[in-house]
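Left out: one protein chain. Kept in place: all the others.
Order of writing sets the labels: A and B. Residues in every chain begin at 1.
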(Lines give C-alpha, C1' and ligand atoms only; values in the text may rest on other atoms or scores of the structure.)
Protein backbone atom coordinates (compact mmCIF):
# COMPACT_ATOMS: atom_id res chain seq x y z
CA UNK A 1 0.00 0.00 0.00
CA UNK A 2 1.71 3.21 -1.08
CA UNK A 3 2.12 5.90 1.54
CA UNK A 4 1.30 8.61 -0.99
CA UNK A 5 -1.74 8.76 -3.20
CA UNK A 6 -0.81 8.10 -6.80
CA UNK A 7 -2.40 10.57 -9.19
CA UNK A 8 -2.33 9.22 -12.72
CA UNK A 9 -1.71 11.85 -15.35
CA UNK A 10 -4.40 12.09 -18.02
CA UNK A 11 -3.11 10.74 -21.34
CA UNK A 12 -4.98 13.37 -23.32
CA UNK A 13 -3.57 16.18 -21.16
CA UNK A 14 -0.04 15.12 -22.12
CA UNK A 15 -0.98 15.06 -25.80
CA UNK A 16 -2.60 18.48 -25.51
CA UNK A 17 0.51 19.87 -23.84
CA UNK A 18 2.63 18.86 -26.84
CA UNK A 19 0.11 20.46 -29.21
CA UNK A 20 0.35 23.66 -27.15
CA UNK A 21 4.15 23.55 -27.22
CA UNK A 22 4.26 23.27 -30.99
CA UNK A 23 1.63 25.95 -31.56
CA UNK A 24 3.13 28.51 -29.21
CA UNK A 25 6.84 27.75 -29.64
CA UNK A 26 7.86 29.20 -26.28
CA UNK A 27 11.14 31.04 -25.85
CA UNK A 28 13.25 28.95 -23.46
CA UNK A 29 16.33 30.52 -21.89
CA UNK A 30 18.96 27.92 -21.06
CA UNK A 31 21.80 28.47 -18.64
CA UNK A 32 23.32 25.05 -19.11
CA UNK A 33 26.64 23.29 -19.45
CA UNK A 34 29.26 23.23 -22.19
CA UNK A 35 28.79 19.48 -22.75
CA UNK A 36 25.13 19.46 -23.73
CA UNK A 37 24.36 23.00 -24.94
CA UNK A 38 24.16 21.87 -28.58
CA UNK A 39 22.09 18.76 -27.89
CA UNK A 40 19.74 20.72 -25.63
CA UNK A 41 19.17 23.45 -28.22
CA UNK A 42 18.49 20.84 -30.89
CA UNK A 43 16.12 18.92 -28.62
CA UNK A 44 14.14 22.09 -27.90
CA UNK A 45 14.01 23.03 -31.59
CA UNK A 46 12.95 19.52 -32.56
CA UNK A 47 10.17 19.52 -29.98
CA UNK A 48 8.90 22.86 -31.26
CA UNK A 49 10.32 25.36 -28.74
CA UNK A 50 12.65 28.28 -29.37
CA UNK A 51 15.91 28.01 -27.38
CA UNK A 52 18.12 30.94 -26.39
CA UNK A 53 21.33 30.19 -24.50
CA UNK A 54 21.75 33.50 -22.65
CA UNK A 55 24.03 32.68 -19.74
CA UNK A 56 26.28 35.66 -19.07
CA UNK A 57 25.93 37.80 -15.94
CA UNK A 58 25.26 41.00 -17.89
CA UNK A 59 22.20 39.76 -19.76
CA UNK A 60 20.75 36.75 -17.95
CA UNK A 61 18.38 38.66 -15.67
CA UNK A 62 16.98 40.92 -18.39
CA UNK A 63 16.41 38.00 -20.74
CA UNK A 64 14.68 35.89 -18.08
CA UNK A 65 11.88 38.47 -18.00
CA UNK A 66 11.32 37.99 -21.75
CA UNK A 67 11.45 34.19 -21.71
CA UNK A 68 8.54 31.78 -21.47
CA UNK A 69 10.61 29.44 -19.30
CA UNK A 70 14.13 29.32 -17.91
CA UNK A 71 16.44 26.35 -17.35
CA UNK A 72 19.27 26.51 -14.83
CA UNK A 73 21.53 23.44 -15.16
CA UNK A 74 24.57 23.05 -12.90
CA UNK A 75 26.57 20.72 -15.16
CA UNK A 76 29.61 22.95 -15.65
CA UNK A 77 29.21 26.12 -13.59
CA UNK A 78 31.95 28.76 -13.59
CA UNK A 79 32.24 31.91 -11.50
CA UNK A 80 30.68 34.05 -14.29
CA UNK A 81 27.89 31.69 -15.25
CA UNK A 82 27.05 30.96 -11.61
CA UNK A 83 26.41 34.68 -11.16
CA UNK A 84 24.25 34.60 -14.29
CA UNK A 85 22.25 31.69 -12.89
CA UNK A 86 21.56 33.51 -9.64
CA UNK A 87 20.34 36.62 -11.41
CA UNK A 88 18.28 34.68 -13.97
CA UNK A 89 16.50 32.66 -11.27
CA UNK A 90 15.83 35.77 -9.22
CA UNK A 91 14.55 37.68 -12.23
CA UNK A 92 12.36 34.79 -13.40
CA UNK A 93 10.87 34.41 -9.94
CA UNK A 94 10.13 38.13 -9.68
CA UNK A 95 8.54 38.19 -13.14
CA UNK A 96 6.47 35.05 -12.63
CA UNK A 97 8.37 33.15 -15.33
CA UNK A 98 8.62 29.44 -14.51
CA UNK A 99 12.17 28.23 -14.06
CA UNK A 100 13.58 24.72 -13.75
CA UNK A 101 16.56 23.70 -11.63
CA UNK A 102 18.69 20.74 -12.73
CA UNK A 103 21.19 20.33 -9.86
CA UNK A 104 23.69 18.11 -11.70
CA UNK A 105 26.03 16.33 -9.26
CA UNK A 106 24.58 18.12 -6.23
CA UNK A 107 25.76 16.34 -3.12
CA UNK A 108 28.97 15.16 -4.76
CA UNK A 109 30.59 18.56 -5.12
CA UNK A 110 30.43 21.26 -2.50
CA UNK A 111 30.50 24.45 -4.53
CA UNK A 112 27.60 23.58 -6.78
CA UNK A 113 25.59 22.13 -3.92
CA UNK A 114 25.88 25.54 -2.28
CA UNK A 115 24.87 27.23 -5.53
CA UNK A 116 21.82 24.98 -5.78
CA UNK A 117 20.79 25.76 -2.19
CA UNK A 118 21.19 29.51 -2.76
CA UNK A 119 19.16 29.29 -5.96
CA UNK A 120 16.37 27.59 -4.01
CA UNK A 121 16.35 30.12 -1.19
CA UNK A 122 13.38 32.38 -1.68
CA UNK A 123 12.96 32.16 -5.45
CA UNK A 124 11.21 28.85 -5.81
CA UNK A 125 11.50 27.05 -9.12
CA UNK A 126 8.53 25.53 -10.92
CA UNK A 127 10.35 22.21 -11.16
CA UNK A 128 13.48 20.60 -9.73
CA UNK A 129 14.69 17.75 -11.94
CA UNK A 130 17.42 15.33 -10.95
CA UNK A 131 18.39 11.75 -10.32
CA UNK A 132 17.74 10.11 -6.97
CA UNK A 133 21.17 10.94 -5.53
CA UNK A 134 20.84 14.60 -6.41
CA UNK A 135 17.34 14.91 -4.97
CA UNK A 136 18.29 13.12 -1.75
CA UNK A 137 21.34 15.38 -1.42
CA UNK A 138 19.30 18.57 -1.92
CA UNK A 139 16.79 17.37 0.65
CA UNK A 140 19.63 16.94 3.14
CA UNK A 141 20.84 13.35 2.61
CA UNK A 142 24.11 11.87 1.34
CA UNK A 143 25.20 12.34 -2.28
CA UNK A 144 26.14 10.08 -5.21
CA UNK A 145 29.09 9.59 -7.54
CA UNK A 146 29.68 12.03 -10.38
CA UNK A 147 26.62 12.47 -12.53
CA UNK A 148 25.24 8.96 -12.06
CA UNK A 149 22.85 8.04 -9.31
CA UNK A 150 23.75 5.14 -7.08
CA UNK A 151 20.17 4.63 -5.93
CA UNK A 152 16.86 4.23 -7.74
CA UNK A 153 14.15 6.85 -8.02
CA UNK A 154 11.85 4.95 -5.67
CA UNK A 155 14.36 5.36 -2.84
CA UNK A 156 14.10 9.12 -3.28
CA UNK A 157 10.32 9.43 -2.85
CA UNK A 158 10.49 10.73 0.71
CA UNK A 159 13.21 13.19 -0.20
CA UNK A 160 11.29 14.34 -3.28
CA UNK A 161 8.12 14.98 -1.27
CA UNK A 162 10.09 16.81 1.41
CA UNK A 163 11.88 18.97 -1.15
CA UNK A 164 8.64 19.70 -2.99
CA UNK A 165 6.97 20.74 0.26
CA UNK A 166 9.88 22.85 1.42
CA UNK A 167 10.14 24.86 -1.80
CA UNK A 168 6.52 24.73 -3.00
CA UNK A 169 7.71 23.15 -6.20
CA UNK A 170 7.44 20.04 -8.35
CA UNK A 171 10.26 17.52 -7.96
CA UNK A 172 10.93 15.09 -10.81
CA UNK A 173 13.23 12.14 -10.08
CA UNK A 174 14.57 10.37 -13.16
CA UNK A 175 15.04 6.62 -13.08
CA UNK A 176 13.89 3.42 -14.69
CA UNK A 177 10.48 4.47 -13.35
CA UNK A 178 10.34 8.24 -13.03
CA UNK A 179 8.76 9.66 -9.89
CA UNK A 180 7.20 13.14 -9.98
CA UNK A 181 5.52 14.97 -7.13
CA UNK A 182 4.18 18.35 -6.13
CA UNK A 183 4.08 17.12 -2.49
CA UNK A 184 0.37 16.28 -2.66
CA UNK A 185 0.22 14.20 -5.84
CA UNK A 186 2.63 11.53 -7.03
CA UNK A 187 2.97 10.48 -10.66
CA UNK A 188 4.99 7.47 -11.78
CA UNK A 189 6.00 7.13 -15.42
CA UNK A 190 7.49 4.01 -16.97
CA UNK A 191 8.53 4.92 -20.50
CA UNK A 192 12.13 5.17 -21.66
CA UNK A 193 15.06 3.08 -22.87
CA UNK A 194 18.47 2.08 -21.43
CA UNK A 195 20.27 3.83 -24.33
CA UNK A 196 19.26 7.15 -22.71
CA UNK A 197 21.95 6.44 -20.12
CA UNK A 198 24.59 5.70 -22.77
CA UNK A 199 24.52 9.20 -24.30
CA UNK A 200 25.37 12.45 -22.61
CA UNK A 201 22.69 15.08 -22.23
CA UNK A 202 19.42 13.16 -22.10
CA UNK A 203 18.68 14.26 -18.55
CA UNK A 204 19.83 17.78 -19.30
CA UNK A 205 17.58 17.96 -22.37
CA UNK A 206 14.74 16.70 -20.20
CA UNK A 207 15.17 19.65 -17.85
CA UNK A 208 15.05 22.01 -20.83
CA UNK A 209 11.89 20.34 -22.16
CA UNK A 210 10.30 20.78 -18.73
CA UNK A 211 11.01 24.52 -18.93
CA UNK A 212 9.42 24.56 -22.39
CA UNK A 213 6.27 22.77 -21.23
CA UNK A 214 6.08 24.92 -18.08
CA UNK A 215 5.88 27.91 -20.41
CA UNK A 216 2.68 26.64 -22.04
CA UNK A 217 0.97 24.54 -19.33
CA UNK A 218 -0.19 26.10 -16.04
CA UNK A 219 0.31 22.96 -13.91
CA UNK A 220 4.05 22.30 -13.41
CA UNK A 221 3.38 18.66 -12.51
CA UNK A 222 1.72 18.16 -15.89
CA UNK A 223 4.56 20.07 -17.57
CA UNK A 224 7.14 17.78 -15.98
CA UNK A 225 5.11 14.68 -16.87
CA UNK A 226 4.63 15.80 -20.47
CA UNK A 227 8.35 16.49 -20.93
CA UNK A 228 9.28 13.15 -19.40
CA UNK A 229 6.82 11.29 -21.59
CA UNK A 230 7.90 13.14 -24.73
CA UNK A 231 11.57 12.36 -24.21
CA UNK A 232 10.99 8.77 -23.17
CA UNK A 233 8.53 7.84 -25.90
CA UNK A 234 10.81 9.48 -28.47
CA UNK A 235 13.63 7.36 -27.02
CA UNK A 236 11.64 4.15 -27.37
CA UNK A 237 10.95 4.96 -31.02
CA UNK A 238 14.56 5.97 -31.68
CA UNK A 239 15.88 2.77 -30.07
CA UNK A 240 13.62 0.72 -32.33
CA UNK A 241 15.53 2.12 -35.32
CA UNK A 242 19.13 2.09 -34.14
CA UNK A 243 21.64 -0.07 -32.35
CA UNK A 244 24.38 2.24 -31.14
CA UNK A 245 24.41 5.35 -28.96
CA UNK A 246 25.71 7.63 -31.74
CA UNK A 247 22.86 6.92 -34.13
CA UNK A 248 20.41 6.74 -31.20
CA UNK A 249 21.16 10.36 -30.26
CA UNK A 250 20.51 11.43 -33.85
CA UNK A 251 17.29 9.42 -34.09
CA UNK A 252 16.13 10.81 -30.75
CA UNK A 253 16.20 14.35 -32.16
CA UNK A 254 14.34 13.12 -35.25
CA UNK A 255 11.67 11.51 -33.07
CA UNK A 256 11.22 14.59 -30.88
CA UNK A 257 10.39 16.37 -34.11
CA UNK A 258 8.21 13.71 -35.69
CA UNK A 259 6.19 12.42 -32.73
CA UNK A 260 2.47 13.12 -33.11
CA UNK A 261 0.76 14.28 -29.90
CA UNK A 262 -1.60 11.32 -30.08
CA UNK A 263 1.36 8.92 -29.90
CA UNK A 264 2.18 10.35 -26.48
CA UNK A 265 -1.32 9.59 -25.30
CA UNK A 266 -1.18 6.09 -26.79
CA UNK A 267 2.27 5.09 -25.55
CA UNK A 268 2.29 6.72 -22.09
CA UNK A 269 2.84 4.03 -19.46
CA UNK A 270 2.08 4.44 -15.77
CA UNK A 271 3.07 1.39 -13.71
CA UNK B 1 11.37 48.21 -59.73
CA UNK B 2 14.16 47.71 -57.22
CA UNK B 3 15.79 50.79 -55.78
CA UNK B 4 19.18 49.16 -55.86
CA UNK B 5 20.86 47.62 -58.85
CA UNK B 6 20.93 43.86 -58.54
CA UNK B 7 24.32 42.39 -59.38
CA UNK B 8 24.01 38.71 -60.12
CA UNK B 9 26.92 36.65 -58.88
CA UNK B 10 28.68 34.61 -61.53
CA UNK B 11 27.94 30.91 -61.10
CA UNK B 12 31.46 29.92 -62.11
CA UNK B 13 33.00 32.36 -59.62
CA UNK B 14 31.19 30.59 -56.78
CA UNK B 15 32.39 27.21 -58.00
CA UNK B 16 35.95 28.53 -58.31
CA UNK B 17 35.79 29.89 -54.77
CA UNK B 18 35.02 26.41 -53.43
CA UNK B 19 37.90 24.95 -55.43
CA UNK B 20 40.19 27.58 -53.92
CA UNK B 21 38.91 26.82 -50.42
CA UNK B 22 39.64 23.12 -50.76
CA UNK B 23 43.05 23.64 -52.35
CA UNK B 24 44.30 26.19 -49.84
CA UNK B 25 42.55 24.94 -46.68
CA UNK B 26 42.66 28.32 -44.91
CA UNK B 27 43.20 28.55 -41.18
CA UNK B 28 40.00 30.03 -39.71
CA UNK B 29 40.04 31.33 -36.15
CA UNK B 30 36.62 31.10 -34.51
CA UNK B 31 35.60 33.03 -31.45
CA UNK B 32 32.14 31.56 -31.27
CA UNK B 33 29.58 30.27 -28.80
CA UNK B 34 29.43 27.15 -26.62
CA UNK B 35 26.31 25.88 -28.43
CA UNK B 36 27.70 25.59 -31.94
CA UNK B 37 31.49 25.33 -31.53
CA UNK B 38 31.50 21.63 -32.43
CA UNK B 39 29.12 21.96 -35.39
CA UNK B 40 31.05 24.98 -36.69
CA UNK B 41 34.39 23.20 -36.52
CA UNK B 42 32.94 20.18 -38.30
CA UNK B 43 31.33 22.35 -40.98
CA UNK B 44 34.65 24.08 -41.66
CA UNK B 45 36.53 20.78 -41.79
CA UNK B 46 33.92 19.25 -44.08
CA UNK B 47 34.10 22.22 -46.45
CA UNK B 48 37.88 21.96 -46.59
CA UNK B 49 39.04 24.67 -44.17
CA UNK B 50 41.14 24.31 -41.04
CA UNK B 51 39.35 25.58 -37.92
CA UNK B 52 41.06 26.80 -34.75
CA UNK B 53 38.87 27.87 -31.83
CA UNK B 54 41.26 30.30 -30.13
CA UNK B 55 39.02 32.52 -28.02
CA UNK B 56 40.86 33.43 -24.82
CA UNK B 57 42.08 36.96 -24.12
CA UNK B 58 45.73 35.92 -23.82
CA UNK B 59 46.06 34.39 -27.28
CA UNK B 60 43.29 35.71 -29.51
CA UNK B 61 45.17 38.74 -30.86
CA UNK B 62 48.37 36.87 -31.63
CA UNK B 63 46.54 34.07 -33.39
CA UNK B 64 44.45 36.47 -35.50
CA UNK B 65 47.65 37.61 -37.20
CA UNK B 66 48.38 34.00 -38.23
CA UNK B 67 44.86 33.17 -39.42
CA UNK B 68 43.51 33.38 -42.95
CA UNK B 69 40.16 34.58 -41.63
CA UNK B 70 38.57 35.27 -38.25
CA UNK B 71 34.99 34.73 -37.07
CA UNK B 72 33.58 36.70 -34.15
CA UNK B 73 30.17 35.32 -33.13
CA UNK B 74 28.26 36.85 -30.22
CA UNK B 75 26.10 33.84 -29.37
CA UNK B 76 27.32 33.32 -25.80
CA UNK B 77 29.79 36.05 -24.90
CA UNK B 78 31.33 36.17 -21.42
CA UNK B 79 33.57 38.81 -19.86
CA UNK B 80 36.73 36.89 -20.84
CA UNK B 81 35.71 35.94 -24.35
CA UNK B 82 34.35 39.42 -25.06
CA UNK B 83 37.82 40.78 -24.33
CA UNK B 84 39.26 38.14 -26.65
CA UNK B 85 36.86 39.19 -29.41
CA UNK B 86 37.87 42.83 -29.12
CA UNK B 87 41.54 42.03 -29.33
CA UNK B 88 41.12 39.52 -32.18
CA UNK B 89 39.11 41.97 -34.29
CA UNK B 90 41.60 44.74 -33.64
CA UNK B 91 44.54 42.49 -34.45
CA UNK B 92 42.91 41.11 -37.61
CA UNK B 93 42.11 44.62 -38.81
CA UNK B 94 45.66 45.81 -38.18
CA UNK B 95 47.14 42.79 -39.98
CA UNK B 96 44.78 42.95 -42.95
CA UNK B 97 43.19 39.60 -42.08
CA UNK B 98 39.50 39.52 -43.06
CA UNK B 99 37.17 39.06 -40.11
CA UNK B 100 33.45 38.34 -39.99
CA UNK B 101 31.02 39.64 -37.35
CA UNK B 102 27.94 37.55 -36.49
CA UNK B 103 26.02 39.77 -34.05
CA UNK B 104 23.71 37.06 -32.63
CA UNK B 105 20.71 38.61 -30.85
CA UNK B 106 21.98 42.17 -31.31
CA UNK B 107 19.15 44.53 -30.55
CA UNK B 108 17.51 42.14 -28.10
CA UNK B 109 20.20 42.28 -25.45
CA UNK B 110 22.02 45.41 -24.41
CA UNK B 111 25.44 44.17 -23.43
CA UNK B 112 26.16 42.31 -26.65
CA UNK B 113 24.71 45.09 -28.78
CA UNK B 114 27.28 47.37 -27.17
CA UNK B 115 30.01 44.80 -27.82
CA UNK B 116 28.97 44.61 -31.48
CA UNK B 117 29.05 48.40 -31.83
CA UNK B 118 32.49 48.60 -30.22
CA UNK B 119 33.79 45.84 -32.48
CA UNK B 120 32.59 47.82 -35.48
CA UNK B 121 34.15 51.10 -34.36
CA UNK B 122 37.27 51.64 -36.40
CA UNK B 123 38.21 48.05 -37.23
CA UNK B 124 35.82 47.29 -40.04
CA UNK B 125 34.99 43.65 -40.69
CA UNK B 126 35.02 42.13 -44.16
CA UNK B 127 31.47 40.84 -43.63
CA UNK B 128 28.65 41.31 -41.13
CA UNK B 129 26.26 38.35 -41.19
CA UNK B 130 22.93 38.30 -39.39
CA UNK B 131 19.20 37.93 -39.66
CA UNK B 132 17.01 40.89 -40.53
CA UNK B 133 16.32 41.86 -36.91
CA UNK B 134 20.00 41.87 -36.02
CA UNK B 135 20.99 43.93 -39.06
CA UNK B 136 18.19 46.45 -38.49
CA UNK B 137 19.21 46.75 -34.84
CA UNK B 138 22.88 47.32 -35.68
CA UNK B 139 21.89 49.96 -38.20
CA UNK B 140 19.95 51.76 -35.46
CA UNK B 141 16.44 50.25 -35.61
CA UNK B 142 14.41 48.12 -33.19
CA UNK B 143 15.48 44.53 -32.38
CA UNK B 144 13.89 41.07 -32.55
CA UNK B 145 13.15 38.20 -30.19
CA UNK B 146 15.94 35.93 -29.04
CA UNK B 147 17.87 34.50 -31.94
CA UNK B 148 14.98 34.41 -34.41
CA UNK B 149 14.16 37.28 -36.71
CA UNK B 150 10.62 38.60 -36.67
CA UNK B 151 10.97 40.23 -40.07
CA UNK B 152 12.13 38.99 -43.48
CA UNK B 153 15.46 39.79 -45.11
CA UNK B 154 13.79 42.02 -47.70
CA UNK B 155 12.65 44.40 -44.96
CA UNK B 156 16.28 44.85 -43.93
CA UNK B 157 17.62 45.99 -47.31
CA UNK B 158 17.81 49.68 -46.38
CA UNK B 159 19.44 48.86 -43.07
CA UNK B 160 21.91 46.51 -44.76
CA UNK B 161 22.95 49.12 -47.31
CA UNK B 162 23.28 51.76 -44.58
CA UNK B 163 25.38 49.46 -42.40
CA UNK B 164 27.54 48.43 -45.35
CA UNK B 165 28.14 52.06 -46.25
CA UNK B 166 28.86 53.13 -42.69
CA UNK B 167 31.46 50.44 -42.04
CA UNK B 168 32.81 49.90 -45.57
CA UNK B 169 31.84 46.25 -45.30
CA UNK B 170 29.66 43.56 -46.83
CA UNK B 171 26.37 42.89 -45.05
CA UNK B 172 24.70 39.50 -45.52
CA UNK B 173 21.11 39.15 -44.34
CA UNK B 174 19.90 35.57 -43.97
CA UNK B 175 16.32 34.74 -44.82
CA UNK B 176 14.19 32.67 -47.17
CA UNK B 177 15.83 34.78 -49.85
CA UNK B 178 19.23 35.96 -48.64
CA UNK B 179 20.20 39.56 -49.34
CA UNK B 180 23.88 40.51 -49.58
CA UNK B 181 25.31 43.95 -50.26
CA UNK B 182 28.55 45.90 -50.26
CA UNK B 183 26.49 49.13 -50.43
CA UNK B 184 26.95 49.41 -54.22
CA UNK B 185 25.93 45.94 -55.36
CA UNK B 186 23.05 43.79 -54.16
CA UNK B 187 22.96 40.02 -54.51
CA UNK B 188 19.87 37.93 -53.78
CA UNK B 189 20.22 34.18 -53.30
CA UNK B 190 17.32 31.76 -53.14
CA UNK B 191 18.76 28.38 -52.17
CA UNK B 192 18.17 26.71 -48.83
CA UNK B 193 15.68 24.57 -46.92
CA UNK B 194 13.33 25.11 -43.96
CA UNK B 195 15.13 22.42 -41.93
CA UNK B 196 18.03 24.87 -41.58
CA UNK B 197 15.85 26.74 -39.08
CA UNK B 198 15.08 23.55 -37.10
CA UNK B 199 18.68 22.89 -36.10
CA UNK B 200 20.93 25.07 -34.04
CA UNK B 201 24.06 26.48 -35.59
CA UNK B 202 23.30 26.75 -39.30
CA UNK B 203 23.60 30.54 -39.27
CA UNK B 204 26.65 30.39 -37.05
CA UNK B 205 28.33 27.87 -39.37
CA UNK B 206 27.48 30.18 -42.27
CA UNK B 207 29.42 33.01 -40.63
CA UNK B 208 32.39 30.68 -40.19
CA UNK B 209 32.23 29.60 -43.84
CA UNK B 210 32.20 33.27 -44.86
CA UNK B 211 35.44 33.77 -42.93
CA UNK B 212 36.90 30.75 -44.71
CA UNK B 213 35.94 32.02 -48.16
CA UNK B 214 37.12 35.55 -47.31
CA UNK B 215 40.54 34.01 -46.67
CA UNK B 216 40.81 32.73 -50.24
CA UNK B 217 38.70 35.15 -52.33
CA UNK B 218 39.60 38.86 -52.55
CA UNK B 219 36.01 40.13 -53.00
CA UNK B 220 34.12 39.80 -49.67
CA UNK B 221 30.78 39.98 -51.48
CA UNK B 222 31.74 36.93 -53.52
CA UNK B 223 33.04 35.23 -50.36
CA UNK B 224 29.71 35.80 -48.60
CA UNK B 225 27.76 34.62 -51.65
CA UNK B 226 29.89 31.49 -52.04
CA UNK B 227 29.49 30.56 -48.36
CA UNK B 228 25.74 31.13 -48.52
CA UNK B 229 25.40 29.05 -51.65
CA UNK B 230 27.58 26.25 -50.31
CA UNK B 231 25.59 25.93 -47.09
CA UNK B 232 22.22 26.25 -48.78
CA UNK B 233 22.87 23.85 -51.65
CA UNK B 234 24.32 21.34 -49.20
CA UNK B 235 21.12 21.77 -47.16
CA UNK B 236 18.93 21.08 -50.17
CA UNK B 237 20.85 17.87 -50.85
CA UNK B 238 20.82 16.84 -47.20
CA UNK B 239 17.07 17.42 -46.93
CA UNK B 240 16.50 15.21 -49.94
CA UNK B 241 17.98 12.32 -47.95
CA UNK B 242 16.52 12.82 -44.50
CA UNK B 243 13.29 13.59 -42.73
CA UNK B 244 14.21 14.81 -39.27
CA UNK B 245 16.46 17.58 -37.96
CA UNK B 246 18.86 15.19 -36.22
CA UNK B 247 19.74 13.23 -39.34
CA UNK B 248 19.57 16.42 -41.43
CA UNK B 249 22.38 18.01 -39.38
CA UNK B 250 24.53 14.91 -39.95
CA UNK B 251 23.76 14.80 -43.68
CA UNK B 252 24.50 18.52 -43.97
CA UNK B 253 28.08 17.93 -42.80
CA UNK B 254 28.37 15.01 -45.25
CA UNK B 255 27.15 17.22 -48.10
CA UNK B 256 29.51 20.08 -47.24
CA UNK B 257 32.26 17.52 -47.70
CA UNK B 258 30.93 15.81 -50.82
CA UNK B 259 29.59 18.72 -52.87
CA UNK B 260 31.51 19.15 -56.14
CA UNK B 261 32.24 22.80 -57.03
CA UNK B 262 30.33 22.40 -60.28
CA UNK B 263 27.16 21.52 -58.34
CA UNK B 264 27.30 24.96 -56.75
CA UNK B 265 27.38 26.54 -60.18
CA UNK B 266 24.55 24.33 -61.40
CA UNK B 267 22.22 24.69 -58.42
CA UNK B 268 22.78 28.35 -57.52
CA UNK B 269 19.46 30.18 -57.69
CA UNK B 270 19.07 33.96 -57.90
CA UNK B 271 15.45 35.05 -57.86
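Observations on the model:
Methods note: a residue touches a chain if its C-beta (ideal position, glycine included) is under 8 Å from a C-beta of that chain, and two chains touch if they have at least 3 such contacts.
The shown structure was predicted, so the numbers you read here are calculated from the model rather than taken from an experiment.
Annotation: of B:7, B:20 or B:56, B:56 touches the absent chain (contact as defined above).
Contact with the undisplayed chain is limited, among A:7, A:90, A:166 or A:200, to A:200. In the complete complex, the hidden chain is touched by one of A:7, A:166 or A:247, namely A:247.
Although one chain is not displayed, chain A still touches it through residues 33-36, 38-39, 75-80, 105, 108-112, 145-148, 198-201, 242-247, 249-250. Although one chain is not displayed, its contacts with chain B can still be listed: residues 27, 34, 37-38, 41-42, 45-46, 50-59, 62-63, 66, 80-81, 249-255, 257-258.
We adopt the following convention: only the chains that are shown with their structure count from here on.
Per-chain Cα centroids separate chain A from chain B by 33 Å.
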